[in-house]
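With one protein chain withheld, the remaining protein chains of the complex are depicted in position.
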Amino acid sequence: MLYAIDILGVIAFSISGVLVALSKRMDPFGILIIAFVTATGGGMLRDVLIGDTPVIWMKNPTYVYLIFGSTVFAIIFRNKIDYLRTSLFLFDTIGIGLYTVIGVEKGISAQLDPVICASLGVMTACFGGVIRDILCGQIPVIFRQEVYATACFLGAICYLVLRHFGVDNSINFIISGVVVIAVRLIAVKFKIALPSVYKD
Amino acid sequence: MLYAIDILGVIAFSISGVLVALSKRMDPFGILIIAFVTATGGGMLRDVLIGDTPVIWMKNPTYVYLIFGSTVFAIIFRNKIDYLRTSLFLFDTIGIGLYTVIGVEKGISAQLDPVICASLGVMTACFGGVIRDILCGQIPVIFRQEVYATACFLGAICYLVLRHFGVDNSINFIISGVVVIAVRLIAVKFKIALPSVYKD
Partner (left out) sequence: MLYAIDILGVIAFSISGVLVALSKRMDPFGILIIAFVTATGGGMLRDVLIGDTPVIWMKNPTYVYLIFGSTVFAIIFRNKIDYLRTSLFLFDTIGIGLYTVIGVEKGISAQLDPVICASLGVMTACFGGVIRDILCGQIPVIFRQEVYATACFLGAICYLVLRHFGVDNSINFIISGVVVIAVRLIAVKFKIALPSVYKD
């Protein structure tokens, strides 16, 4: 079940990477690398910073094949991906729900402070997109439209609070993941965002 | 005492990050991340490259709270920060003095070659700003106005030389930190720089 969500998340992240890379007219190698960092960058950064190396995709080549397959698929059917837009948005949203709780859980295993664990959750879910944008020469989207990160942060806090009150890990996993997903869907649907710090 | 300097340095670095992020019209999440990498990026990169993980801010959540507080402060009072410009410049300068010697000392503890230790000193003091600029989509300021890096390098060399001659660590710490601070202040005051490599 978790594995199935992970796969959907990797596919959605890879395809989002391919679309950005195509818009920058990259060649096949560049597109593949961008898909790769979009899908694995958050977890990779987290693993490097907490010292859990080799990073996760090196221990499990399935990720490499999956990203390669998604990239080829997305390049071939790129003109038809608009039809998949809603599915991809859902996969992506489910993916960040999962990655957030995985990141928090990793921090707990490393016996880090709760605020650090929450940061690791947000990092796992969001920093693949940050690295994608840097490699594509643009300021990270997430730094200007923060709903994505706020949803992850709220889910991470939820996970830590429920855990503190002794809620079973599996149930907590599901609840907190759903919080991320729900916050994001609601925020996008009703165009809710943190208050702007700019007056004009 | 060192701790107080560290705190002043983190505050000055965070606020410098906030100001750059605001100029790029980032939203609150983006501003916080930029403040964070500005304050912690140099030490984080150093720790990752020498393999001393989890990186330092993960072991001490005080940094996270401090950066969060400085960011909120800087966003709220951003129109009044001009009044603090001189104080911030001084904090920043004192901060790089401290970070340079901390970086060198870390290299010595890891039994690395002196030239590597000096590089680590410069990296600790200067690479937070480099990562900030990359994330903000601009070529790092320090690559075009090197006084900052030169001051750190001279302080690092001073530390290594005095250490070689058996000067006590605490005294050496102060002298070398002061060298960084003095070189920077003098260079800024008298507009001294390395000779340009461009003729026009």
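In order of appearance the chains are A and B, and numbering begins at 1 in each one.
Just so we're on the same page, contacts are C-beta pairs under 8 Å (C-beta built on N, C-alpha and C of every residue); 3 or more make two chains touch, one makes a residue touch a chain.
Since this is a predicted model, take the numbers as computed values, not measurements.
If you put the hidden chain back, the residue from A:I33, A:L90 or A:V197 that touches it is A:I33. Note on the undisplayed chain: of the listed residues A:L84, A:V115, A:I134 or A:V178, the one touching it is A:I134. The residue touching the chain not shown here, chosen from B:A149, B:L162 or B:V183, is B:A149. Screening B:I134, B:I174 or B:V188 for touch with the missing chain picks out B:I134. Touch with the hidden chain on the side of chain B covers residues 48-51, 110, 112-113, 115-116, 119, 130, 134, 137-140, 142-146, 149-150, 193-194, 196-198. Touching residues on chain A toward the chain that is not drawn are 21-22, 24-31, 33-34, 44, 48, 51, 53-55, 57-59, 61, 64-65, 75, 134-137.
We adopt the following convention: only the chains that are shown with their structure count from here on.
Rounded to the nearest 5, the angle that brings the Cα atoms of chain A onto chain B is 120°. The mean-CA centres of chain A and chain B are about 30 angstrom from one another, to the nearest whole unit.
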